[in-house]
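A single protein chain has been removed from this complex, and every other one stays in its place.
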Amino acid sequence: MRVNELRPESSNTVPTESPDPAAGPDDLELVARCQGGDASAFNKLVTRYRTRAYAMIYNMVRNEQDAWDLAQDGFVKAWKSIGKFRGQSSFYTWLYRILMNVTIDSLRRKQIEGGTEFDDEIGLQNVAPGAATAPKGEMEPARKLSDKEIRQRIDEAIAKLSPEHRLAIVMREIDGLEYTEIAEQMGCSLGTVMSRLFYARKKLQALLKDVYETI
Amino acid sequence: MKPFEEQFTAWVDGKLTGSELTDFEKELEKHPEAAVEREQVHSLGKLLREFPTAPRLANPDFFNHQIMGRIVVETPQPAEKKRAFFWSIPRLAGAGAFCLVVSLVLYKTTIPADRRAPKATNFYAQVVESWPKAENVSASTYYSPDDDVTVVWLDGLKYIPANYALNNKR
Partner (left out) sequence: MPGAMVCAQQTPSGSAIGKGAGNPSGNAITLSAPATSLHNLKLEQHDKIWSAVIVATSVDKPKEAPTELREFVPRLKKVFGYNQFEIAGSATEEIDELTENWLLPSPVFPLSVTARRAVSREVRGGYVLNMKVFQGKEHVVDTEVKLAPGSPLFIRGPLYGKGQIIIALRVQR
């Protein structure tokens, strides 16, 4: 499944989905069984959402082992809290929030352990709206890049972002969240979200301009 | 008034409305290149959505297996409901004695003598302590006495790509 299929259609933009009816009981039925203590029902929910959960976390942490561990932590946390799920959103919306919290907590812990304070504007002082986004000397000559090369370039570029910028750009551009939802997840103001998006995009434009201009 | 980068981001994402939009677009008249910049941001977003970079989840069944294992271990067992009116101390003592007698009878009559000995195993592998030495690496011990398995479980090691030779002697 392509990630952009998760983009929202309604005002609730945390990724939602309607499970394939052929895939067995629907989410709410499985959730009800989980709430009755049926762990096998939760196993089915894990199977249904593990790929997406893992990919979403990987996009944030850029490390397969960390993504694996955090996805595991997220699912276990979801199981422990499943009694609190009231069906006011889809199960995946609810799960997404848990996974995101687990991921953000982990990134914060790493940042604290690393002792680095984040500077939103680092390396991008006084950026005018029309400023060139890539130094011309660094741009590769125009040529058609393979899908693999494109993915590699994107991967490298996202890895160069600070955790806050990465979270903001992934939540907005890949997971399709609204500013308010990003602010809620990251525990910051709307202005900070917009500012982080601005600088994250600037940096990615500088690193990927030749890619999106040649495909 | 919002700083420029906030207004610009909101404008790019189509979130400015009313007088905010009018005022900002008036401001942008001084920056004719802003429209190009907006197109570029949109192209960047499209690129990120069309080329997801996350690798596939390796070994998904084990992913479930581990979660279900953790759930079993980490879920507290529900406490027995109190039945204070029925289970008085004499009744408890009586029931205990009865169970003991029944268990002894069953043990003697149903389990052959040669199976009564505990599982003899020569397995002994014990991790006394582990000390991670590299940044991001953590170590824990997994021990399953039923399976005779002891594992020093390292997390946070660097991923090795499949094309990396593990043994240059081969």
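Chains here go by letter, A and B, matching the order in which they are written, and residues are numbered from 1 within each.
Basically, a residue touches a chain if its C-beta (ideal position, glycine included) is under 8 Å from a C-beta of that chain, and two chains touch if they have at least 3 such contacts.
Owing to the predicted nature of the structure, the values given are computational and were not obtained by experimental measurement.
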Where the missing chain makes contact, among the chains that are shown: A, B
Where the unshown chain meets chain B, residue by residue: 56, 58-59, 61-62, 65-66, 122-134, 137, 139, 142, 144, 147-154, 157-164, 166-170
Residues of chain A (touch criterion as defined above) contacting the omitted chain: 64-65, 68
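The criterion applied here is as follows: only the chains that are shown with their structure count from here on.
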Centre distance in Å when chain A and chain B are each reduced to the mean of their C-alpha atoms: 17
For the chain A and chain B complex, residues of the former touching the latter: 2-4, 7, 39, 42-43, 46-47, 50-51, 54-56, 58-59, 63-69, 71-72, 75-76, 79-80, 127-130, 133, 147, 150-151, 154-155, 158, 169, 172-174, 179, 191, 194-195, 197-199, 201, 204-205, 208-209, 211-213, 215
Chain B residues within the chain A interface of the complex: 2-6, 8-10, 12-13, 15, 28, 31-34, 36-37, 40-41, 43-58, 60, 63-64, 66-68, 70-72, 74-75, 155-157, 159
